[in-house]
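The other protein chains are all here in position, but one chain of the complex has been omitted.
After this line comes subunit A, so read on.
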């Protein structure tokens, strides 16, 4: 593995290697010294063209716990606001000797372009690109589910909400199906992509019908900033049909857990009492995010720079 661009690029073995490595990384949180020397002397650049709280902080904490040097770059307040192109930004990073670049961009495919263009030689980690993919989010979701449910093989996972604009949904569907889970996507017809036949999952418009047979339910954020059209009549109607409240949660099996990638619109796709309930693992997802990102950075950056010595 040189880059992590898409959850779909991961084989089952690679995904399990990342999850197992993250399991070891997570035990670090219980130690007095939360630091490992694995990436000493490596430089990781957080290249964020789009706003983010938890992903950027999580990558920063992960890189620092592995002793890497971290440079944070956000588009606001940088030369990008003066009109610098992605290419020139990449050339600058290359000239500064970045070993790894964590890229969040509003346009789908930007990390892919960084990785494949030859502008820079470092590893690229996709930290969310447009409405395309967010592989580390999918990995931390899978990791959280695995800690609660055991193996994901044959587990039934329901992803609910704004699938059309969600990079989290796409990455999760790809990764969870690789890991053997049965994924169902539930959304209003207007918030599903045009052609779902290529997605390795089932689709439904009816949340109540899906809940009783669900081991984990993932609520997606309604992304108002990407909605320039009327996708549903009103927020209240959306909540009524696709929001997870206490009554809907009661339909879930006893062991089922509730996930949300954050940031939450409380009262919209998830009610406050569900978000704060014992079934909710939303805060745990953030903790696990650091472990997963440590595992990804470790596996991408710790070894020699020579090309792919392992198959």
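Just so we're on the same page, a residue touches a chain if its C-beta (ideal position, glycine included) is under 8 Å from a C-beta of that chain, and two chains touch if they have at least 3 such contacts; residues count from 1.
The working rule: contacts and distances are computed from a predicted model.
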Worksheet, complete the sentence: Complex minus one chain; that chain's UniProt name from "Bifunctional protein PyrR", "2Fe-2S iron-sulfur cluster binding domain-containing protein", "Sodium symporter small subunit domain-containing protein" or "Sulfite reduction-associated complex DsrMKJOP protein DsrP (= HmeB)" is "Bifunctional protein PyrR"
Discussion item. Going by the contact rule already stated, which one of A:20, A:153, A:208 or A:276 would touch the omitted chain in the full complex?
Written reply: A:20
Worksheet item: Of the residues in subunit A, which ones touch the absent chain?
Response: 17, 20-21, 24-25, 27, 31-33, 35-38, 41, 298-304, 309-310
